[in-house]
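What you see is the complex with one protein chain gone and the rest in place.
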Amino acid sequence: MDFNDTPQEAEYRAQVRAWLEDNAAEYRTPPAESWKLPEFIARSKAWQAKKHAAGYTGITWPKMFGGQGLSPMHSIIYGQEESRFHVPQGLYSIGLGMCIPTVFTHGQPEVIQRYVPKALLGEEVWCQLFSEPAAGSDLAGIRTKAVKDGDEWVIDGQKVWTSFAHASDYGIVVTRTDPSLPKHKGLTMFIVNMKAPGVTVKGIKQMSGGSDFNEVFFDGVRVHDSHRLGAVGDGWKVALTTLMHERLAVGGKPRYAPGYETLMKLAREIDAPDGNPAIAASDVRQKIAQTYINDQGIKLTQMRALSALSKGQVPGPEQSISKVVVAKTMQDLASFALDLSGGDGFVAGADADPELAKLQGSYIGSAGLRIAGGTDEILRNIIAERVLGLPGDMRPDKDTPFNQAVPA
Amino acid sequence: MDFNDTPQEAEYRAQVRAWLEDNAAEYRTPPAESWKLPEFIARSKAWQAKKHAAGYTGITWPKMFGGQGLSPMHSIIYGQEESRFHVPQGLYSIGLGMCIPTVFTHGQPEVIQRYVPKALLGEEVWCQLFSEPAAGSDLAGIRTKAVKDGDEWVIDGQKVWTSFAHASDYGIVVTRTDPSLPKHKGLTMFIVNMKAPGVTVKGIKQMSGGSDFNEVFFDGVRVHDSHRLGAVGDGWKVALTTLMHERLAVGGKPRYAPGYETLMKLAREIDAPDGNPAIAASDVRQKIAQTYINDQGIKLTQMRALSALSKGQVPGPEQSISKVVVAKTMQDLASFALDLSGGDGFVAGADADPELAKLQGSYIGSAGLRIAGGTDEILRNIIAERVLGLPGDMRPDKDTPFNQAVPA
Amino acid sequence: MNFDFSDEAKALGEQARKLLAEKAGTGPARKAMAADSPAMDAALWAEISELGWTAARVPEAYGGLGLSVEEVAQLAEAAGGSLAHVPLVSTLLGTEALVLAGSEAQKARYLPGIASGATIATVAWSEPGAVNPATVKTEAKADRLTGTKQPVADLPVAHVAIVAAAGPDGPQLYIVDLAGADSTVVETIDLVRRHGRLTLNNTPAEALGTASDYQDWLDRAAVITAYEAIGTAGAAMAMTVDYAKTRVAFGQKIGRYQAVKHKCADMYIKLELARAHALHGLAMIGTNGTELRQAAAAARVASLDALAYCAEENVQLHGGIGFTWESDCQFYYRRNRALVAALGPRGWWAERLVRALEQRNRAAA
Partner (left out) sequence: MNFDFSDEAKALGEQARKLLAEKAGTGPARKAMAADSPAMDAALWAEISELGWTAARVPEAYGGLGLSVEEVAQLAEAAGGSLAHVPLVSTLLGTEALVLAGSEAQKARYLPGIASGATIATVAWSEPGAVNPATVKTEAKADRLTGTKQPVADLPVAHVAIVAAAGPDGPQLYIVDLAGADSTVVETIDLVRRHGRLTLNNTPAEALGTASDYQDWLDRAAVITAYEAIGTAGAAMAMTVDYAKTRVAFGQKIGRYQAVKHKCADMYIKLELARAHALHGLAMIGTNGTELRQAAAAARVASLDALAYCAEENVQLHGGIGFTWESDCQFYYRRNRALVAALGPRGWWAERLVRALEQRNRAAA
């Protein structure tokens, strides 16, 4: 048992590393101040084009769609190496990670030809339009409707929690095309032009003050039938393949989130109630131990999955515990540490103490992380049902026509 | 605000105390060894007769049924004073607390006349036959059936968790008299003679090794229709009034269960990992604090309810949190303290250390307390639904004929 | 047994909750959150002063109503539940210190103004690097104080600060007149309640009681702020319960799911435990009972636990919408941190509780 690359993996890693050394030199250190949106987009596009030319895009995609036809392990190795640099990140993760695989799996040939190459090259940005105000955890409860009109469909409704909608050229959208069918049956998915008339994008301000998501309003937006993904009424199945790609993404702790070391450092500087440094207090030490066990346990669990990938196997279900552990551990750690720090941890920006400021950000941010991408409650359901085989919750509306379902 | 009796309460307490001083002197100290069943029953009967003669039985019952017609506060004061002595306890608590009130509320006059006085005098012991192997939390799922045969009913089935069934003369039993109706509708309650042919009582050994409950088997047991309690098909409603009497019982921590003082004492004698006495370790101190907050919080909550009673009001719903807090606190404390004590807390009888032995008993016993009289889960449902007004769980079988219900 | 609020206190609480439901709440809190909004709701302050809330605890001899700490608790709970943008709890805490430990002259100087609402008080114990009420480093020399106090709740609107500083026998309270004091605004995680920094540089001050009075005041302050936290936690719980009764997912009201409903039950359980200990604290204050120290510390710890749980799970059970700026969840989530900072962290108070229990056990032995 070891944590080393196989010879093939080591070779690929060396090649990636050499290329990054030559090409990502300007990103060796973080930017002095964070980029404004236009600069972020420009830099993202330039970096994607560079990667594309060198063969580091679509690493796991089939070659026929412009990909490299390599294993997930190659993609992970590239990601590990790239993460040592501060290159612009995130603009393409939804589009290339989820939207385009859905397009080339379910789209018609001309549509694939039109959209996939430009997306991979980074020329066009994509977003995913699934969640709605009344359909969060219960994704199949969406109400945005699409009505056939000749060769076109007319879309009306509202989506929410859409990342990068304001920077996107296209999106994939799930709509309800037949409300007389049960909720999972009457859905259809389309490609939509985000610049089309009738599309309005509005930023959502979060509790943290940041604005990472958007609301998107559709008001009589027209889409040609050629831009349908999958058959009419198959939207739920198509959406599931999209979401499967999401699940493969490793959901660990946010890169800069505080961990047990933060508490260890803080506790050396703060007095416990008995006047000794807090690091000597056993309740603080127990919290350090628990935080290490949770955070490091998830990292190690991810390594188990990587090992399976490395052997060409499909990872087991262990991964599904990742976010539910990481998010609550973040909140508990931040709460404990801020408690310990008294008034200092309550003053905004923590009076220029960067560790405390990070903990404050983590206290707010973790509340969102416990929800985004599946709440703690939904994830426990998934673990219990898909991993342990327990029966699903009662779903009284499952077989009722959508337009006749009455909440129980 | 004070914790004092009102003048009327103080007068009653003084009277009770004087009577107990005169009459319970032999019970001032605990018995050298615990009584065997026949002695326990004999002593219980003698003590009950003495109380009855002095007017301390049926304190809250209407006078027409032989009671004293006094307030719940009087009953509580009597109980508080009696608990300072080690009188035989428990034989009549189910019978007089739950069964007989059901009998005099729902029974026919001749039946009341026949049974209530002897029960109050302690001559006859009663038990309650509700739970079944397939009907624990879901009490309305009982299957024991009663079939009409002329003026009589014939009962077949099995009950479980019956306290004192082996010492009882009579019991009240819920049966299914019409399985073609939905589960709550087809039930009927009867008085049953526990010495009748076809009644078999078998003790249940618990995980603790003790045997506080019984299984009761009914094999063609005949009951005259005059012994029906309430109308045919009204058994659920009748059972609810019985259970309401149970709810009024204050469900606090078992009298001799370890509390925060136990941990405090233990931690002075044990070394923490750093070599200092464990009482100096902040995680131990936090556990002491949390145990105090939970246990004492429940005692104080009960005092809030008593204050309402004392003012002649109906206590609020605060009481409902009692058992769910107390049982888990017991388990957590016992587990923590036994952990702390290493091998010593694992050796049976804890090598003659009475504190550790008590903690071991508490570790096992608390697992039962978290279940008996409503599991943690059922109690949280009750708090959420009855106190906070949240909707009930989905009950797919609620309106289905009992004999056609298929588990979802 | 009479372990309950007096009818008078209940009536005042009822009045307070009714008025604040109308004049305060998350709507006004959202307005107050705006950077350019006033540091308090002056109209509301005038109205509650008029109603005698600030006079409640002030003895009649100083123009007050001479009511008990039970009334103060009711007001604190109402203020906490409504997030009222007024320096009521700060003033009540300052009043309690003056009533407990003030000399005749001090009472005569400050209490009439407090009773009328003209004088706003606050308390200042927290310092950079001093994480609990026992470790204040501000120095007192010949009735002059030197040190930095922050974050101090409601400092931007206060006229007088009750300041904890290291006195001859350990930390104790001092009175500092804020006219002309060096006071600046300090931003905090709580965007509604205003906080400040008070820089003391050989600043004139007057000792308020003894080191022992400071400890006694801490007990009273713990009980009063426990009620404030109970109010805030109760409001967060009510918001969760309301949402669980109406929000539908998977064809059911989400309140039908045990994951949701059991969290609501746990909120209620934690709140009831906090209420029990806080009431115990009030009873001990009212009867000069020997269990005040333990009751106050237990009330503080239990109320902070209830508030943290209610505030955090309120966001969680609202799902995505709960994490938006537009949602009211953030008010409780942020106020949670304000109330921890207001009187020192859970751990310190749990330690104080255990020490009180040990002392009682030693005394009983």
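Think of it as A, B and C in the order they're written, each chain with its own count starting at 1.
Just so we're on the same page, a residue touches a chain if its C-beta (ideal position, glycine included) is under 8 Å from a C-beta of that chain, and two chains touch if they have at least 3 such contacts.
These figures come from a predicted structure and were not determined experimentally.
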{"item": "Identified contact with the non-displayed chain, of A:T301, A:S335 or A:Q360", "value": "A:T301"}
{"item": "Per the touch definition above, residue among A:L121, A:L181 or A:M264 touching the missing chain", "value": "A:M264"}
{"item": "Residue touching the undisplayed chain, where the options are B:G97, B:P117, B:G136 or B:G233", "value": "B:G136"}
{"item": "Touch residues of chain A, complete complex, unshown partner", "value": "1-6, 9, 260-261, 264, 282, 285-286, 288-290, 292-294, 296-298, 300-301, 303-304, 306-308, 310-311, 318, 321, 324-325, 377, 379-381, 383-385, 387-394"}
{"item": "Interface with the undisplayed chain - residues on chain B", "value": "131, 133-134, 136-138, 141, 160-161, 204-207, 209, 270-275, 281, 283, 331, 335, 338-349, 351, 360, 363-364, 367-368, 370-372, 375-377, 380, 393-398, 400, 405, 407-408"}
{"item": "Positions on chain C contacted by the hidden chain, ascending", "value": "257-259, 262"}
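Simple rule for what comes next: only the chains that are shown with their structure count from here on.
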{"item": "Taking each chain's C-alpha mean as its centre, the one farthest from chain A", "value": "B"}
{"item": "Separation of mean Cα positions, chain C and chain A [Å, integer]", "value": "40"}
{"item": "Intercentroid distance (Cα basis), chain B paired with chain A, Å", "value": "52"}
{"item": "Chain A: positions in contact with at least two other chains", "value": "272-274, 281, 283, 394, 396, 408"}
{"item": "Multi-chain contact residues (two or more partners), chain C", "value": "252-253, 256, 260, 347, 351"}
